[in-house]
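Have a look at the structure below before the remarks.
Only a single protein chain was left out; the remaining protein chains are all shown in position.
When the chains are written out, they are named A, B and C in that same order, and each has its own residue count from 1.
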Amino acid sequence: MEELLEQLLEECRSYTQNGHLASYIPELAKADPNDFGVYILNSDGKHACAGDFGKCFTIQSIIKPILLLLALMDNGVDAVRSRVGVEATGKPFDAINVTDQSLLSDHINPMVNMGAIALCNLVKGNDYNEKFNRLLSLTRTLACNPKIDINESVYHSEKQTGNKNRALAYMLKSYGMITDEVEDVLDLYFKACSISVNSKDLAYIGFALSNRGKIADGYKRIFSYDYAHYVNAILMTCGMYDGSGDFAINVGVPAKSGVGGGIMAIVPTRMGIGIYSPGLDDKGNSVAGIKLLERLSNALFLSIF
Amino acid sequence: MEELLEQLLEECRSYTQNGHLASYIPELAKADPNDFGVYILNSDGKHACAGDFGKCFTIQSIIKPILLLLALMDNGVDAVRSRVGVEATGKPFDAINVTDQSLLSDHINPMVNMGAIALCNLVKGNDYNEKFNRLLSLTRTLACNPKIDINESVYHSEKQTGNKNRALAYMLKSYGMITDEVEDVLDLYFKACSISVNSKDLAYIGFALSNRGKIADGYKRIFSYDYAHYVNAILMTCGMYDGSGDFAINVGVPAKSGVGGGIMAIVPTRMGIGIYSPGLDDKGNSVAGIKLLERLSNALFLSIF
Amino acid sequence: MEELLEQLLEECRSYTQNGHLASYIPELAKADPNDFGVYILNSDGKHACAGDFGKCFTIQSIIKPILLLLALMDNGVDAVRSRVGVEATGKPFDAINVTDQSLLSDHINPMVNMGAIALCNLVKGNDYNEKFNRLLSLTRTLACNPKIDINESVYHSEKQTGNKNRALAYMLKSYGMITDEVEDVLDLYFKACSISVNSKDLAYIGFALSNRGKIADGYKRIFSYDYAHYVNAILMTCGMYDGSGDFAINVGVPAKSGVGGGIMAIVPTRMGIGIYSPGLDDKGNSVAGIKLLERLSNALFLSIF
Partner (left out) sequence: MEELLEQLLEECRSYTQNGHLASYIPELAKADPNDFGVYILNSDGKHACAGDFGKCFTIQSIIKPILLLLALMDNGVDAVRSRVGVEATGKPFDAINVTDQSLLSDHINPMVNMGAIALCNLVKGNDYNEKFNRLLSLTRTLACNPKIDINESVYHSEKQTGNKNRALAYMLKSYGMITDEVEDVLDLYFKACSISVNSKDLAYIGFALSNRGKIADGYKRIFSYDYAHYVNAILMTCGMYDGSGDFAINVGVPAKSGVGGGIMAIVPTRMGIGIYSPGLDDKGNSVAGIKLLERLSNALFLSIF
C-alpha cells in the first residue's frame, strides 16, 4: 500500500501548484505549497504513509466534527439536534443563511461556521478554559497523541481578525441561540481552530469515526455508535462545503476539509485517512488533497455508494 | 426477516395517520391513507415483504434517479455534470433557487424539479415519444417488470395543473438550459412522474442501484459502476428534499421519496427496499415510510456510516 | 427654453456612445445609437423640443404606468393594491423575488415584469383583443395622438423569445395570481410593450400624470387625482429599476424608463417630459437620457424634494 501512496502522491503533486494559500491571516499564508503528505490507518491497525505526513498545520474546520462529537457526548442527540440543524446549506462556509426571516436552528449546520459557533456554547465545563481543555483532551484522545496543542500565533491572529465570525456569533446571540458571552464562545472557537495537527493525527481521528467510537489505542470505546453515525452522515452531506456533492460522487466517503490544508476522510469500518496540502480551491478545499482522494478511492474501491 | 417486517409495519402503522395526502391533483388525494407496504430484495436474490407491497401508486419524484441514470447512460458523466449541478440546495423540491443573479447549472440539482426537467432534455431519442419510451423501458428493465405503465389520469392531471413546473421549465429555457420545446420537455416530465409502480418494483430498481448496475433478472449488467456511484451519492445528499440531513443521520442509506407516497432505499451491496404509505410530512416524504426505515436500519445495521 | 434644450442635448451627446443597445430581440439592436431627442410639454400648454423628438421607438416598460393606470381605472385602488404590491424590490426588472417561500402579492410590484403581467389580468374586456384595444386607446388618449400603434415585428419577436416572461407568468398562474390563460395574458403584455411612440408622445402622457388626470387636449379629465398620486408615487420609488434611488437624488421627479431607450418624466403640476436615446446602462436605463434629466433638473429646479 505504501507504494501505491507514493505513486499517487507523485501523480498528484502537480496539483499542489494549482491552489492558493489561505491568506486571511498572515500565519496561514506562510505555509509551504510544496508540502504534501498522506497517512492511512487501517481497521486492522496497519498503516501506510507517504510524503510530509508529519508536517504540522492548524486543524481549522476539521475541528468541527470533533466539536460536534463533544457536543453530542455532553448533551445527547436530541439536545444537539434541537439547537443546530443538519440540512446542507448549499452555501460557502461563512455564509449567512438569513435574509429577512428569523434565524432558526434549521438554518444552521454544524459544518458551517455559524453552526460550529453555536456548538461551542453546548460544550460542558465550568468556564471556557475548562471547555477548551475538554475539547483539546478529546482531540488528543481520538488522535492517540497527547502532545497535540494549539498554535498560539494562529490563535492570536484568528482572534484579531475574526470579525465575520464575530458577526455570526452576535447574530446567534441576538436570536438566543448562544447564551454565554459572545467573546468567550468565540475564544473557544478561535482556539479550537488553531489546534496544530499533522496528517497522522487526522488519520487517527478519522479511524475512531470509521470505527464508530473505538480509538486506535487499544480499541477502547470512546463514544457511542450513534454519534459516529451522526457525525459521519453530516460530513457526507456537508463536510466539503459547497463541493460536498462532487466529493460524494467522485470519492464517496465522509470527509472534512480545513483551510489549513488538511483533509480528514473516514471510510466506515475500513480506515481513517489524513492528508495535507495547503493549496486551496475556490471553495476552501485542498486541491491536491481531493485529487489524491479521488485516485485512492478508485484504486481501493473506497466509495460507500 | 418477513416476521421482522410484519412487526415493524405494525409498530409504525399509527404513523400512517399523521401525514397528509398530496392534494395538488385530485388523483393523488384519492389514495387510501391506510395502505402501507414494504418489499426488500436482498443481494442474494431472496426477498421479504409485508403489507400492501403490491399496491400501485405513481412514482412521482422517484423517477428522478432513473432519469439521471438514463441521462448518464446517454451522455456520460461529464456532459451531465456540466449541465446539471450536484450540490444540495437546502430547499424544497419545487424551489426556485434564483434571485437576481443569473441561473447557472450549479444552481440546479437532479433531485429537484428544475434539475430533473433539465435532464429530460438530455435523454436521447428522435422525438419525445421515443425519449419517453426509452425511459419507460429502462424503468421496466430495472424493475424486471415489463408491465409497468403510466397512470393516464394522473398524467393528464399533472399536465393540466403543472404551472409551477412550467415556470421552472421556461426559466431553464430562457437561460438556454433546455433547448427543445418547453411543452415537449414538460410532457416527458409529466409522463415520467405518472408511471405507476408498487413497492416491489421500487425494491427491484433500488436493487440494481445497490448492486451497482446489475439487475435482479440474471444479474445482467445494465449500467456501469460509476453511474451507480453518481446516482447513489446524489440520493444521499439530496434524495429526501430538505429532510435529507435527518434521513442520513437516522437511516443512513441513499433513498428517494415521491409525493405519491413511495420511498426507494438503496443499501449499497446489500439490498433494495421499496415502501408505500401515502401520508406525507411537510417536506413531501412519507411519514410512516421514514419511521419504518429508521427501525429497519437499526434492526439490520443498514447505515453506511 | 428650446435653446436650453439644444444646449443640454449637445452637452450630453457624448453619453449616447456610452451605453449598449438592448439586444435580446434583433429589432431593438437595430436602433441608431446616435438618435437623441427630448420634448417638454408645460402645464401652460407651451412646449419645447430638440433633436430627434419625433423618432419612433417601442414603449417597452413605459407602458407599465399606463397599464397600472388602466387597472386602477377599471378596478379601483383597493382591488389593485390587494393584488399587486407597491414596495420597491431593490431588484432588476426581471428578477424573481421568490426563494423558498410562497409568492405573495407583496412580493410583486407594478413596475417590474411580474407585477405588470399580473396587472394585464386586471384590465377589463370581453376578450384579450378588447383588453388590448382599451389599453391602446388609453395610450392614444393620454398622448393625444390617435395614430399610435404597435410595431408588429417587435411584437412577434417579443412573443417568440419571451421565455423569462413566460416563466414569470406561469409562476403567477401557479399561485392563482393570474386567472386567465397564461398565453392570452402574455400576448397582451407583449403587444403592450411593442407600442410605438416618440418623445413627444411620452411628454404628453407624462403631462397627463403631472396634471393629475387632465390631458393636454382641452384639459379634459381622464382619470382621478388619486390614480395620478398612486402612479407617480410608484414611479418615484421604482420607476428606474435598481437605479431609482440615485435618480430620486439626482433628478428628483417620478419617471419611467424602457429598454427601447425612452424615458418619461413627470414634474407634478409643472410638465411632462419625453426623452429618447437608445444606449442603455447596466440597469436598462438610457444613459444619455438620465444625464440630460440631471442637467435639466438642475437648470429648472425640477426636484420635488
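In the analysis below, contacts are C-beta pairs under 8 Å (C-beta built on N, C-alpha and C of every residue); 3 or more make two chains touch, one makes a residue touch a chain.
Everything numeric in this text was worked out from a predicted model, so none of it was measured.
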Touching partners, among the displayed chains, of the absent chain: A, C
Among C:A50, C:A167 or C:A248, which residue is in contact with the omitted chain in the full complex? C:A248
Among C:V154, C:A228 or C:I290, the residue in touch with the chain that has been omitted: C:A228
Where A:M171, A:L202 or A:M236 are the choices, the one touching the absent chain is A:M171
So which of C:L21, C:I222 or C:I304 would be touching the chain we can't see? C:I304
It is residues of chain A that touch the chain not shown, namely 91-92, 95-100, 163-164, 166-171, 173-174, 182
Spell out, residue by residue, where the missing chain touches chain C. 81, 85-91, 97, 109, 228-230, 232-234, 236-238, 242-246, 248-249, 252, 254, 268, 303-305
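Note that only the chains that are shown with their structure count from here on.
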Superposing the C-alpha atoms of chain A on chain C takes a rotation of how many degrees, nearest 5? 180
So how far apart, in whole Å, are chain A and chain C when each is placed at the average of its C-alpha atoms? 54
Rounded to the nearest whole Å, what is the centre-to-centre distance of chain B and chain C, using the mean of the C-alpha atoms as each centre? 46
Could you tell me which residues belong to chain C and also touch two or more other chains? 99
